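Removed from the display is one protein chain of the complex; every other protein chain stays in position.
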Amino acid sequence: MGFFDDKQDWLEIVFKNYPPENRRAAVMPLLRKVQQEEGHVSPERVAEIAEILGTTATEVRGVMSFYSYYQAVPTGKYHLQVCATLSCKLAGAEELWDTLRAELGVGPGEVTPDGLFSIQKVECLGSCHTAPVVQVNDEPYLECMNRERLKALLEGLRSGKRLEEIELPGDCGHEVRKEGA
Amino acid sequence: MPKLRINDREIEVPEGTSVLDAIFHAGYDVPYFCSERHLSPIGACRMCLVKVGAPRKGKDGDWIRDEEGNPRIFWFPKLMAACTTRATEGMVVDTLADEVKKAQAGMVEFHLENHPLDCPTCDKGGACELQDRSYEYGLFEKYYTQTQNGLKTVLYSRFAFTKRHADKHHKLSEFVVLDRERCIHCKRCVRYFEEIPGEEVLDFIERGNHTFIGSEEVPLPAGFSGNITDICPVGALLDLTARFRARNWEFEKTPTVDMNDAFGAAIWVDSRSGRIERIRAREHPETNEIWIADAARFGHGWTVRDRVTAPLIRKDGELVPASLAEAEAYLRERLARVRGEEVGLLLAADGTLEEGYAFAEAARALKADHFGFENATRFPAANLPAARFEELLSAEFALVIGDPAEEMPNLYLRLQEFLKGITPAPRYYHGTPIADLRLEERMPRRKERLAVFAAYPTRLHRFAGIAGVYPPGSAGPLVEALSAILNGKRPEPVPGVPEAELRRVAERFLAAGSRAIVVGAEVLEAPEAAQAVADLARSKGALVFAMPPAAGARGLEAVGLWNPRGPGWEEPGARFLFAFGATPPAEVLASARLRVLALSHLDPQARAHADLVLPAKTFYEKRGYTVNAEGRLLELRPAPTAPMGSMDGLEALAFWLRAMGKKPPAAHYREARERLHERYRLPLDLPEEGFFWRPKLRLAARTGKDEGELFLQPTMWKERMLRDDRVRTALGAPRLRVHPATAKKLGLAQGARVEVATRYGRRDATVALDPSLAEGALLLPAYGRGTGRRVPYRLLVPAGGEA
Partner (left out) sequence: MSEGLIVSGHDPRFERTLYAHVGKPGSHTLDYYLSHGGYEAAKKALTGMTPDEVIEEVKRSGLRGRGGAGFPTGLKWSFMPKDDGQQHYIIMNADESEPGSFKDRYILEDDPHQAIEGMILAGYAIRATKGYIYIRGEYRRAYDRLLAAIEEAYTRGYLGKNLFGSGFDFDLYLHRGAGAYICGEETALMNSLEGLRANPRLKPPFPAQKGLFGKPTTINNVETIASVVHIVARGADWFAQMGYDKSKGMKLYQVSGPAVRPGVYELPMGTTFRELIYDWAGGVKEPIKALIPGGSSTPMLPFNDDTLDTPMDYEHLAEKGSMLGTGGVILIPERACVVDVIWNLVRFYAHESCGKCTPCREGVAGWLVKLLGQIERGKGKPGDIELMEDLLDNIEGKSFCPLADAAVWPVRGALRHFRHEFERHIEAGGCPVEKKGFWG
């Protein structure tokens, strides 16, 4: 069965966002949908998307491989993306990454045996003032990730809690959103 | 027409010219990789950076001037990519400045940084743009040598890290192989597919330094894929048929014309040691530009396999080699008392004009009434007015009935230009613009300009505003119905095509200021319909492009090898039969008493029926004229690959006629050409500017009707090409395409293997149910013979198969 077979209504809504003669503009939302639900985009899904958009699988793969969010290989239930760019680096992102690797025993492109975790280094997430930053799947950011917070995150996820149920200890130590200072 | 200065030279160029073309037009050089003729300029390789300045206008609308009153030149703050910069009035371009040289050298070094430098084993070596440009524009005194331990070593780039490693032998199809390490990311191949044939089957994958060329459509569709091996500036995309066959400087390069279809595409035949190893497109701006079809390019392997190298005489039922003298004696003996009327003279579809002339003259002199050429259609293509391919680009609406992509592939590419609204580019001192700024990536195809109908969905259907599929045999009725509507009469119904659809076509046809009608073999086989096209063209005004299935049709018809009343290639008639270049159908052979065939290769029918076989030259090896679909005279030149003793049509015919004790009309191409000159004022040598021969002819059409249910679908691939394993593998088993309902009636199951017998021979095929066809349709690839006809057939189930 095709991934989108039972998502015709959803497709219709997506296509409304673009002029009807530019169907392939919808390639990114379609790829994202697959990535969100299946954790990666397989060649079959690439072909299915091409078919829906009236283009070739080559074109879809060309687009897909351009972006760092879409994964060609399966990821864990929780795909942990660690910002590795300057401000996060200055706040210890490398140590965070090393800790995570050691803790989970996986490298990029791998999934923990329980299928729960995979990890990836990403570039600046646009939250440099709350460095270091981690993003799980495409959920809102986890900020100021010190050791305790990372530990709480992993424990929470391992214990089956949903991300939003997990309480991270402490805070950034400064106001994150400024209200007119 | 802006005037500008390139270094020290003042030139004037047409509006819209790129600085890159202006530089070449001025006689200077500038390196480039990403730009290519007929492709959109993209400014990616950055090889063509030059210093550019331009005058500016002040608030008063006049040039801002210097102390001496000359317009002041404002230099752009950065070097500009010449390919994407428009030449404007008063511009000043410096291609020789030190900063330009430094930039060029730097860019060469970047290009070489990850390049494997395996030129000694690269098929492109010696004809590689990267080699040439590195040599010309790399700063070798700076980068190319370094002294290490007292030894001078060559250093092509100062890059001292491990190079990027990638797949070095990535097969894209049976015909094309990709070496990802050699790729310099010029994007020519990617743009080619989208912009020229309109197939998005190749693209960059990943990004940044990891970018590589890839395809999810492997094998690449056979049709127009080979052109990328010509335009790839390096050895990243190579022709597998010629892999490791020779170094580029070892090839004998013969400029000639492709005779696999009537387009007359210009080709290079690259041969070595008497073998054709490679075919490349040759630039001819007015016809094929720089493109050829895959069949024309890759379909040459047959020439080197199992050639007939000596006369063969049937003895005790077997064809055995003989000397020419034996053959002559054999023939003299059998033709001694033969009267001229008893003789039949037949010529292959790729016969030259000289051959056609000689055959026609001989038939006339003999009073033979059986003569003709292979794949002659019932209606002579020469009766239709001919338009130049370039004129198509000035049309506003085109109606296509047939399958240009297969019948005349280069016309399909011209139709793509038409769809994009591209008109012929200006000619420069250096020829075709290299960076034509009118071209853009992903130009929309103006579908409303095109209506297409065929017996199956063609490559063109997806690009047409109005597109239809009719059951085979309805091309004639469709044209007649359309012509009725255009003439204000009531149309007869056309199976599979609603009248409303035809009325929409008629509306657009009439609304367009200028129109074109493209018709294929199917229409040419329906004389009334073809006549209606001729009448429409005259009464309503339209360019006509006919796609006859015989490459030489127009010319052969015009020199008199047209035989409306007597039997021709397809019909039994003469008792003493001579055919050059191809084997006539079995029933024609079977009914004759003596069958002499001049062939380069034996086929099953020749093996079964021929009494004498003479070794023949292929069209690659002949010299002579041909007239293409636009009435253009083109010249074939011989590649040095014909086995000793093999004959062209003139020599073989002379051999036959002498055996009859007759004098040949011309024994040699030069003699034939002199006759053509005397009779038709054809030039003795082809003038530089080309020559058109479009005599106004009203030849009588041949009569007859298709009687059969099996439609022979046009293919760019020809029977003889199937001798080559590579071609057979690439094409796969021929598919017997059938509408599901029809299949049910016939008891055919999807995937069943069958043997299909027709008058042209037997062919193994796999049944493919195809709901995109009209009901009743049953299609088999023609591979040349009988293209566009419906013929009787028998289905045989081979052992192990099921029907």
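Think of it as A and B in the order they're written, each chain with its own count starting at 1.
Following the convention adopted for this analysis, a contact is a pair of C-beta atoms (placed from the backbone, for glycine too) under 8 Å apart; a residue touches a chain by one contact, two chains touch by 3 or more.
Nothing here was measured: the structure is a model prediction, and the numbers come from that model.
Enquirer: With the full complex in mind, choose from A:39, A:62 or A:76 the residue touching the hidden chain.
Expert: Hidden-chain contact among the options goes to A:62.
Enquirer: Which residue from A:56, A:85 or A:118 sits in contact with the chain not drawn here?
Expert: With A:56, A:85 or A:118 as choices, the missing chain is touched by A:85.
Enquirer: Per the definition of touch given earlier, which of B:102, B:253 or B:540 contacts the omitted chain?
Expert: B:102
Enquirer: If the hidden chain were put back, which residues of chain A would touch it?
Expert: Residues 17-19, 22, 24-29, 31-32, 53, 62-63, 66-70, 84-87, 89-96, 99, 122-132, 135, 138-141, 146-147, 174-181 of chain A touch the chain that is not shown.
Enquirer: Under the stated touch rule, tell me which residues of chain B contact the chain that is not displayed.
Expert: Against the left-out chain, chain B lists 41-47, 49, 77-79, 81, 84, 86, 102-103, 106-107, 109-111, 113-114, 158-159, 161, 164, 184-185, 187, 203-204, 206-211, 440, 442, 444.
Keep in mind that, in the parts below, only the chains that are shown with their structure count from here on.
Enquirer: Between chain A and chain B, tell me the centre distance in angstrom, where each centre is the average of that chain's C-alpha atoms.
Expert: 49
Enquirer: Touching chain B in the complex: which residues of chain A?
Expert: So the residues of chain A touching chain B come out as 43, 46-47, 50, 55-62, 65-66.
Enquirer: Please output the residues of chain B touching chain A within their complex, sorted ascending.
Expert: Going by the criterion above, the answer is residues 199-207, 214-217.
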